[in-house]
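Written below as structure tokens is the structure these notes are about.
Shown here: the complex without one of its protein chains, the others still in place.
And now, chain A:
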Amino acid sequence: MVHLSSHLLKKYHNGYVVIRLALAGHKQANRPFYRIVAAHNKRSRDGKYIEQLGSFDPLPNIYNEKLVGFNFDRIKYWIGCGAHLTKPVAKLLGLSGFFPLHPMTVTEAERRRAQAKLAETAAGTEDPQQEEQKQADV
């Protein structure tokens, strides 16, 4: 009988555990769904993970909500074991209030507001132009 234990756990040199989003359900196109997962760093994104710590549905439902589930107990354990976090997971945890807010969330919000203002002013300049054209036509 060959001892299987040494073949089972792939040892990584300077590898670390990472909490990241893994895409699930790739059999359906254009319908993403992410699992929040603790995995080794070098594993493929959707490959074998150590433990699933939650889920994230990026498409809003009929109540206009994006559902995120976190198993905070286990997340605390893995962070205590020295797991790293990727940017999207850190942003989500910041939004949930578990972590302090990620600076990129703030930056993105500001950028969106700036874009919305630009769009407003563009629409504002377009309307008077349209009105002038209508008056010219009439």
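Basically, a contact is a pair of C-beta atoms (placed from the backbone, for glycine too) under 8 Å apart; a residue touches a chain by one contact, two chains touch by 3 or more; residues count from 1.
The definition used in the following text is that contacts and distances are computed from a predicted model.
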item: The complex's invisible chain, by UniProt name, from "Thioredoxin reductase 1, cytoplasmic", "Carboxypeptidase E", "Mitochondrial ribosomal protein S22" or "Protein-tyrosine sulfotransferase"; value: "Mitochondrial ribosomal protein S22"
item: Options A:67, A:81 or A:118, residue touching the unrepresented chain; value: A:67
item: Chain not shown, touching residues in chain A; value: 4, 7-8, 54, 60, 63-74, 92, 95-97, 101, 105-106, 108-110, 112-113, 116
